[in-house]
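Before any comments, here is the structure.
Here the complex is missing a single protein chain, while all its other protein chains stay put.
Up next is subunit A:
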Amino acid sequence: MTVAVDSTAARTRGGRAPRPGPFGRLRRSYQKHWYAYAMIAPVVVVLGVLVLYPLVRGFYLTLTDADSLNSARTIGVNHIDATYRFIGLGNYADILWGPTAYDRFWSHFVWTIVWTALCVALHYVIGLGLAMLLNQKLRGRTFYRLLLILPWAVPTFVTVFSWRIMLSDSGVINSVLGSLHLPQPQWLEDPLFQRTAAVLVNTWCGVPFMMVSLLGGLQSIDPVLYEAAEMDGANPWQRFWNVTLPGLRPVSSTVVLLGVIWTFNQFNVIFLLFGNTAPDAQILVTWAYYLGFGQQPRDYAQSAAYGVLLLSMLAVFTSFYYRWLNRNEQLA
């Protein structure tokens, strides 16, 4: 894996030299790796300035009671200084177990988990199904493929509006349902159907990515494996279960992780579909945005606290996911 830079340096140093002191080691490390450090410097600087600094400042804000009434602001020519106070972990306590914490946080939390699990499962299953259909000799395969990635090709901020028109009370979906004598739910008003609509639209938006990635994974599976399985008398289901799914593992593990992260953070679909009107359908991200920018007065501190909580949830999930992947890989 290592390039000439590393391997030559390692060879000349050998294993026998006495272990140098901490400064010596630092200098060694610098001499050996300065190319690498020079190359990563731009990103490290950007990350420090644009991510780390705001993160630290955001974390500090969560320890205060900052809102749009006591933050620094300029009205006309008058500048008003910030007057918010430090209140320690009060925001977190209030969010997690303060009065009405269930309505404000836990209900959105549960819905966010359900939303993520449901959407990713639907993305994966439908995406895999379509990918398997496309992964065979078929007339018009390219045509189908191009057609099916259309929802990915058009920006979501365009397509979600189209869905909004279609799902509105007198929209085309309810007209069709009406002509079939089926109930016509109020997709954009009734809480349960708001959630259904959100999952529906997000599934529509997210399937193409899964489909195309999994199709790539399917094509990379060696056909010889299928032949061997067939020779051993495996039926189609067994072939799917014992050849296709294990063969897809490397792709699946990545796209599922990406899918979970993207769905968990999905802002556009819910925000554009409902705006600030549907408190029940808001997932944590859009709810945090509502707290910080969708209401008056804007509650900056709580919004930032939601952000920190969300980030820690994702960090915990990702590290567990990786640990789980690594363990499974060792077993396999």
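Some points to look at:
By our rule, contacts are C-beta pairs under 8 Å (C-beta built on N, C-alpha and C of every residue); 3 or more make two chains touch, one makes a residue touch a chain; residues count from 1.
Here is the rule we use: contacts and distances are computed from a predicted model.
Here one chain is missing from view; checked against "Molybdopterin synthase sulfur carrier subunit", "ABC-type branched-chain amino acid transport systems, ATPase component", "Xanthine dehydrogenase molybdenum-binding subunit" or "ABC transporter permease subunit", UniProt names that protein "ABC transporter permease subunit".
From the set A:148, A:218 or A:278, the residue in touch with the chain omitted from the display is A:148, counting the whole complex. Take subunit A: the residues that touch the chain left off the picture are 1-6, 29, 32-33, 35-40, 42-44, 46-47, 50-51, 53-55, 57-58, 61, 71-73, 129-130, 133-134, 136-138, 140, 144, 146-159, 161-163, 165-166, 170, 172, 204, 208-209, 212-213, 216-217, 226-227, 230-231, 233, 250-251, 253-255, 257-258, 261, 264-265, 267-268, 271-272, 284-285, 288-289, 292-293, 300, 303-304, 306-308, 310-311, 314-315, 318, 322.
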